[in-house]
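One chain of protein is taken out of this complex; the other chains stay put.
Right after this comes chain A.
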Amino acid sequence: MKNEWPLWEIFIRGQHGLSHRHVGSLHAPDAEMAVKNARDVYTRRNEGVSIWVVEAKHITATAPGEKGPLFEPSESKVYRHPTFYDIPEEVGHM
């Protein structure tokens, strides 16, 4: 039983023109079969209009340990958000 099909990550674009979104994974011998299987497994109820498949081993991810140094710096930068600024009511909608 050592002839396992590789693992593919599946991304689907939903009906409403949004970006492709990761929906899950599956095993398939090649990309073509991965697309076919993804259609059967992840779009049985009109969930999508387009499918991407990527072999899992080709994905590079951030490590959980890097979470702090990578993402915490943005927490203190409140001035990047529109709500940081007080605009006088007389100015109107902005």
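Quick notes on this one:
To be clear about the criterion, contacts are C-beta pairs under 8 Å (C-beta built on N, C-alpha and C of every residue); 3 or more make two chains touch, one makes a residue touch a chain; residues count from 1.
Just so it is clear, contacts and distances are computed from a predicted model.
Not every chain of the complex appears here, and the one that does not is recorded in UniProt as "Phenylacetate-CoA oxygenase subunit PaaA", selected from "Phosphate transport system permease protein PstA", "2-oxoglutarate ferredoxin oxidoreductase subunit delta", "Xanthine dehydrogenase, molybdenum binding subunit apoprotein" or "Phenylacetate-CoA oxygenase subunit PaaA". Only one residue in the set A:Gly17, A:Pro64 or A:Pro82 touches the chain that does not appear here, and it is A:Pro64. Listed residues A:Val41, A:Leu70 or A:Ile87: the one in touch with the omitted chain is A:Val41. Residues of chain A in touch with the missing chain: 1-5, 7, 24-27, 29-30, 33, 40-41, 44-45, 61, 63-64.
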